[in-house]
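Our next item is subunit A:
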Amino acid sequence: MQPNGHSLYTPIPMHVLHAYYESPDRSLKTLELSFDHAEDSQAFFEAFNPGQFCLLSVAGKGESALGVANAAWEGDFVRFTAQNVGSVTAALHKLNAGDPVGMRGPKGNGFPLNDWKGKNLVIIGGGCAFSTLYALTKHVHHESHRDDYGKLTLIYGTRTSGLCMYKHDIAAWHEDEDMEIHQAIDIPEDNWQYHVGYVPDVVKQVAPSPENAVAIVCGPPIMTKFTLPALVDLGFSPENIFTSLEKRMKCGVGKCGRCNLGPQYICKDGPVFSLAELNALPADL
Partner candidate 1 sequence: MPDKPKIALFQCRWCLYSPTDQEWVDTKLPENIHLTKTPCTGRINPLYMLNAVQGGADGVMISGCLPEQCHFKTGNMAARRQLDEFNDFLDYIGYDKQRVRFVWLDLQDRGIIQKQLAAFEQDLEGMGPASNLATRVKVAEGEQNA
Partner candidate 2 sequence: MNHILEKHTLQDLLQSWRQDYDVYLPQKMENFSHFMPLTETSVLVDGDPHNTRIPPKALFLPMNEALVKFTRFGGYEDAKHEIQSRIVFGIRPCDAQAVQLLDTSFIQEDNIDPLWSERREKTITIGLGCHKPCQTGFCTTVGYGPFDRADLDAMLTDLGETYLVETFSEAGEGCFLGLPVASEEIYNQALDIQRSAHDQMPVAFETENLKGKLEQNFKSDYWDTVSQSCLGCGVCTFLCPTCFCFDIVDETQRRERVRNWDSCMFRTYSLEASGHNPRPSRVERTRQRLSHKYVYWLDQVNQIGCTGCGRCVRYCPVGLDIRAMLRQAQTLPFEVSHAA
């Protein structure tokens, strides 16, 4: 049962508040959704923790798991950024402000923020998987939480400068002295003033200090695969490296079986795992 008394599988009704493209090639679209019922909103924010995901549903097309890309303090809405890859995300891309959409969530464990208190955070993101890290950064960076954490380092790589998401905030963070931000693109471009290269290389170059720090990695599998060893080389212990995983999901509540990684279900026990936990699980990704 969900807090609103509906079955586990019934989405809560939402409407699109804002819908806009993140990238000039229109492959990334951000949807900001508002709740139809205030009690749904309350239940959502009571349970919400950055790093969690929701299942967005378009009637007749299906459901798709997307990471929540906003912090609770931002207001009474939920933000998602979808890349146009499959049939559901294609349908999501067709939505405009005012259109109805269903949502189930928040699902999953989210980032263990309480355990990270007092530590330096190294946030490493790649491509459109940056969305939950954006939520995390927003959360941590907010004045009411900022004092709980130490130094904030952000490394964000995309294929091109256009594919960089949340450009206004990223630009603001570049100005912000409170935060160290390293942005990278894969292919050199004119007028690009930051790093050029793949994220694992940028991580090696930046070499964040493992001293009292946790690293959070979220990106495409190939990036994660090379970034995790790079961090281990820098001296991060596996307990202090976190990553968020993704697999095909249907139910989102650990029943339909397909997102398992060994005995753990990514939808229910994940999606955030530490490298130490991952090392103990079979490599079934």
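Quick notes on this one:
As a convention for this text, a residue touches a chain if its C-beta (ideal position, glycine included) is under 8 Å from a C-beta of that chain, and two chains touch if they have at least 3 such contacts; residues count from 1.
In picking the candidates, the idea was that all candidates are chains of the complex that A comes from, given by their letters.
Everything quoted here is computed from the prediction, not taken from an experiment.
As listed, 1 or 2 are all part of this complex, and the one touching subunit A is 2. For subunit A in complex with candidate 2, the residues that touch the partner chain are 1, 6-13, 57, 59-64, 85-89, 99-102, 221, 246-248, 250-251, 253-258, 260, 262-263, 268, 282-285.
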